[in-house]
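See below for the structure under consideration.
Missing here: one protein chain of the complex. Every other protein chain is in place.
And now, subunit A:
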Amino acid sequence: MSNPLLKLENIGIQFGGLKAVQNVNMYLNKGELVGLIGPNGAGKTTTFNMLTGVYVPTEGEITFNGQSIKGLKPYQVSHKGISRTFQNIRLFKDLTVLDNVKIANHQLAKHSILSSILRLPTHFKGEATMEKESIEFLKIFELDVYKDELAKNLPYGMQRRLEIARALAAGPKLLLLDEPAAGMNPQETQELMDLIALIRKEFDLTILLIEHDMSLVMGICERIYVLDHGQLIAEGTSEEIRNNPKVIEAYLGEEVVH
């Protein structure tokens, strides 16, 4: 508790005159699975973008693993050990499934450009390691049979799975999932929940999850943060969140409460 893996202190961001997110305080302990929910436009994805370096918060501080990561570029944040998926799938569509994962594995091998151009032994060794590791990741997600398929040709559910596989291949300590179940049917959602539980155990991960699907969030998250209009309005276990009048108001409107 004294030393959380990720800590957001009073972070906020302003676009012109619009305060998209303000005064958000959050923490994630190592190994936790935490949900971030809120109505559309509440600032969930903006918060993710601040965490991953896409946006630089205009106020506040973000610490990860005891170091400040505010102001780092997205690729530097990724090197620190934070990996993400996207709300609208962003695979490398015209590349193969295997290449998608290999790209995220970029940091695994260290052979230089010169060794690749001259095809030195270090190149072959590095590439072989990357290939082996990438196939391991695909196996966990049961995608290894499709490894030579172009990513855009996979069915939707598999594309979602591939995106998680790719995020994992970057070697994260903290995984950020942005609506992983969006557009999935109940059965696919159930499989996804099992998968998230599995990878969490297997890779000793900490996970922060944005989701609209309440059953998924309530089912697997240990703690939940609720954002509305760019501010945190509640935090707690799923039971506490379910009965929190502020949350009900944000989701269902004032009339229902009164």
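Please note the rule applied: a residue touches a chain if its C-beta (ideal position, glycine included) is under 8 Å from a C-beta of that chain, and two chains touch if they have at least 3 such contacts; residues count from 1.
We adopt the following convention: contacts and distances are computed from a predicted model.
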Going by UniProt, what is the name of the one chain that was not included in the view, given "AIM24 family protein", "Molybdopterin-synthase adenylyltransferase", "Branched-chain amino acid transport system permease protein" or "Protein kinase domain-containing protein"? "Branched-chain amino acid transport system permease protein"
Out of A:Thr46, A:Ser83, A:Thr189 or A:Thr206, which is the one that touches the chain we can't see? A:Ser83
Among A:Asn3, A:Gln67, A:Gln107 or A:Ser215, exactly one should touch the missing chain; which is it? A:Gln107
Sole residue of A:Val54, A:Ala197 or A:Met214 that reaches the chain not shown, by the stated touch rule: A:Val54
The one of A:Lys7, A:Lys70, A:Arg166 or A:Arg223 in touch with the missing chain is A:Arg166
For subunit A, which residues reach the chain that was dropped from this view? 52, 54, 73-75, 78-79, 83-84, 86, 90-95, 99, 102-107, 109, 111, 113, 116-119, 123-124, 126-127, 130, 166-167, 170
